[in-house]
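Before I ask anything, let me first share the structure, which is written out below as structure tokens.
One protein chain omitted, others in place.
And now, subunit A:
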Amino acid sequence: MSDNDFRLKGSVVTTVVLEVKTPNLEQIKLGLKEKIAQVPQFFNQAPLIIDINQCSEPVSLDLFQTLVAGCRELGLAVIGWRTSEGEIPSWRFDCELPLLPNANSRQINIKSETPAPAKDPHVVIKTVVEEREVSQPTKLITKPVRSGQQVYAPGDLVVVSQVSAGAEVLAEGNIHIYGALRGRALAGVKGDTSARIFCKNMEAELVAIAGNFMLSDALQKIIWKDAAQVLLVDEALEIASL
């Protein structure tokens, strides 16, 4: 076996969670269809977790399997299910789907164009960004990053010094520079559009967030030789004072 054969990595995947509130299968299917029709690209083969925790009645294996089949019919990719720890059903190992832990999660409710119906919903859909399983520690650099050097951080990057002209710092998360930024700084290099760059003294050759970049000539017209932060607002870079 060599190191080239495989690699194990932690990963974060955005999933859709279907919270079942009543065992009313027909209503659930109708409601789902409606939701899917609003944003079909989003739901096409979307990974789905079925959560029976809040169902008003115990869910039988039969009902569960019919629900899974129904979801698959609608083009959803069921990857597992959840329930509360105290109420794990006896058919747990017969359903052939993994029982997933109830992770702490940030929830984003999907906005729907049409107002929600007043009556009790049969189904609530949320996308859930799982908490990072492998949290990337912040990388700390205490010496100047010199011309010709490059620093890469898989999480956030903190430089308690300067970044020289001709040097490059990259991070999958945010970049904090407690000195002058004279070189290139690229945050959110794996696509995190919420990443930001902070620096005590903006004199950069280039700043970029999730691939959106700005060069020094443009920066000079906004903030130069002063404290600044760089963020992405509606896919456009914004340079703001700190």
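Just so we're on the same page, a contact is a pair of C-beta atoms (placed from the backbone, for glycine too) under 8 Å apart; a residue touches a chain by one contact, two chains touch by 3 or more; residues count from 1.
Everything that follows uses one rule, which is that contacts and distances are computed from a predicted model.
A chain of this complex does not appear here, and its UniProt-recorded name among "Fe-S cluster assembly protein SufD", "Catalase-related peroxidase", "Septum site-determining protein MinD" or "D-methionine transport system permease protein" is "Septum site-determining protein MinD". If you put the hidden chain back, the residue from A:33, A:72, A:143 or A:190 that touches it is A:143. Contact with the omitted chain, checked across A:22, A:65, A:136 or A:161, is made by A:161. Where subunit A meets the chain that is not shown, the touching residues are 143-149, 161-162, 164-167, 179-180, 182.
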